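These notes are about the structure you will find just below.
A single protein chain has been omitted from the complex, and every remaining protein chain is retained in its original position.
Now for subunit A:
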Amino acid sequence: MGLDKLGHRTARLGRFRGRRERRWSGAGRLDERSRPSRSLLVALVLASLTLITLDYHGGDDSPVESARRGVGEVFGPVETGTATAIRPFTAVPDWFRSRGDLNDDVARLEAENSRLRSQAATADYDRNRLQEYDGLTAAADDLGYALVPARVVALGPAQSFSDAVTIDAGSRAGIRPDMTVINNDGLVGRVLRVTSTTATVLLVVDTDSVVGGRVGESMEVGFLHGRGVVGDAGRLDLELVDESEVPAKHDTVVTWGSEDGAPYVAGVPVGRVTSVYSSVRESTQRAVIDPYVDFGSLDLVGVVVPSGTHSDRAVIEADGSMR
């Protein structure tokens, strides 16, 4: 009891001192709670604004990038570990839906299905491409590329209004910024930045993402913009360069590709045209693309790397062999 009281009084000591100071300064009874640390608040807000300014005007080589990388080096392995730890539990609903062997069958058929679908989806593109092949022999190497397999371990919250994910492969696996990321359905996105064990991938549905796209049927080129929605309603907008060309419904859109395959290699299926809007006033065609990839349930992805890349894990070579 006595001890308790003592602690009580010690705690009050601070307040006594405060009162004495008030008497000395001659100020009236100020309510302590009505003015809590305004200067601290101002300091913190200014610190935040400084950070924003640094990062906003710094662009790609802002000092914040190195901080980002440092924090990523710490949090990346933790995120990978947590994702690995919870993976058995996220699979729990599947056990109730079907027996194990049925599950395997479904997985095998799904894999086969998406392989066939991507073959069918690029058939038009491949045919056209073959016709233009004479002038394109230099691009032959692009057809074969190696993949570094990786798993998605963390997704950014939609509250941050950017659609980026973390994958569990980094610079040690041979991954560099501006590499194409795909899965067996189609184009996922591109690598933004890497740490030694993880990489951040910007999804094509992000509002900042612009991908050069080509309509497989007509070989028309355009630009694909994300809408920032990841779920089933995730869509891309395609603006064609040639305004007179109207893409047909269900046409397949593949990547157009850039020099050296950075950030996007050519010929990766992106999605299917679902509807076309034409604006008479602006004389442009805008097509809405339904992406093949289900961004709500991303798991296994592959990062396109140059063939022969040194990696800390097995690399899938262009001919399908593992190395």
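One rule holds for everything that comes next: a residue touches a chain if its C-beta (ideal position, glycine included) is under 8 Å from a C-beta of that chain, and two chains touch if they have at least 3 such contacts; residues count from 1.
Everything that follows uses one rule, which is that contacts and distances are computed from a predicted model.
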#### Entry: Per UniProt, the name of the complex member that is left out, chosen from "Acyl carrier protein", "BFD-like [2Fe-2S] binding domain-containing protein", "Sarcosine oxidase subunit beta" or "Rod shape-determining protein MreD"
"Rod shape-determining protein MreD"
### Summary
For subunit A, residues touching the missing partner are 7-8, 10-12, 33, 36-37, 40-41, 44-45, 47-56, 64, 67-68, 70-72, 75-76, 78-79, 82-83, 86, 90, 153-166, 192-193, 195, 198, 200-202, 206-208, 228-231, 233, 296
